[in-house]
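A single protein chain has been omitted from the complex, and every remaining protein chain is retained in its original position.
Right, chain A next:
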Amino acid sequence: MYLKSSYEIRGKYLRKDMLPTIFCPGCGIGAVLQYTLRAIDDLGLNQDEIVWVSGIGCSSRVPGYVNFDGLHTTHGRALAFATGIKLANPDLKVIAFMGDGDAAAIGGNHLIHAIRRNLDVTVILINNFTYGMTGGQVAPTTPKGLRGTTAPYGSFENPFDIAELAVAAGANYVARWSVFNYLQGINSIKKALQKRGFTLVEFLSQCPISFGRRNRLKTGPELIKWYQKITVPISKAKNMSPEELEGKIVIGEFVDRDRPSLIEEYEAYKRRAKKIMGWEE
């Protein structure tokens, strides 16, 4: 893949008057944003036909920085707002940029139901295992034993595997990468953007300030090295025992299928309604 310079991508898609961003030094959100914009650019998608939706949190500030229509909503509710946008105007392509706390905790119910409906939306999910904006509380994704301000002795809860959850709930496309896997990440976003129905690309993204500092991973590079250590490609994971997979996070493409999307289903439903009422043949 030929990669355009970052300046070119930045100049074309970012709102200069909104910069600098609120992101801390070493944060991974900027990288994932760049992958998303590169995917849009590579596909040559029409900027005016894409709406970015988000909830509340660091990553949810992204729609403000990009020069597209954007809806920055309430905490956890991005996908519910997205449902209205997409159903009211199916011509719009919807990207939801979400964090792990936003999507899987307060927004967990909207997440599984949006997936169940196969809502036509591409979710870019920043998973940094923590609540970064509010200062490092544990998230539903925090690995057991790791620390946050609300579990200062190490989390005692089982974490969610968001990618597996999305597969089980019925998503059309699910992939997970760490920020380090940039080419795979861009390719996955491209695939996701081209598919109908619910698509989700999860990124393990570093938060050195709120998460890393409390877990002996003080810098971005330290966290990225840790991701390299704890991630296992899905092809390799298939041949590993549960003991070997203990403490590891599987990365790769989890599912790629073409179940009918919500928009297609609703169009068919409208036709069925008119037929049953005798309005149409």
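We take it that a residue touches a chain if its C-beta (ideal position, glycine included) is under 8 Å from a C-beta of that chain, and two chains touch if they have at least 3 such contacts; residues count from 1.
Criterion: contacts and distances are computed from a predicted model.
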Options "Sirohydrochlorin cobaltochelatase", "2-oxoglutarate synthase subunit KorA", "Branched-chain amino acid ABC transporter permease" or "Membrane-bound hydrogenase, subunit NuoI": UniProt name of the undisplayed chain: "2-oxoglutarate synthase subunit KorA"
Omitted-chain contact residue, chosen from A:24, A:87, A:167 or A:237: A:87
Contact with the hidden chain (one of A:24, A:45 or A:71): A:71
Missing-chain contacts mapped onto chain A: 15, 17-18, 47-49, 51, 53, 63-64, 67-74, 77, 80-89, 91-92, 109-110, 113, 266, 269-270, 272-274, 277, 279
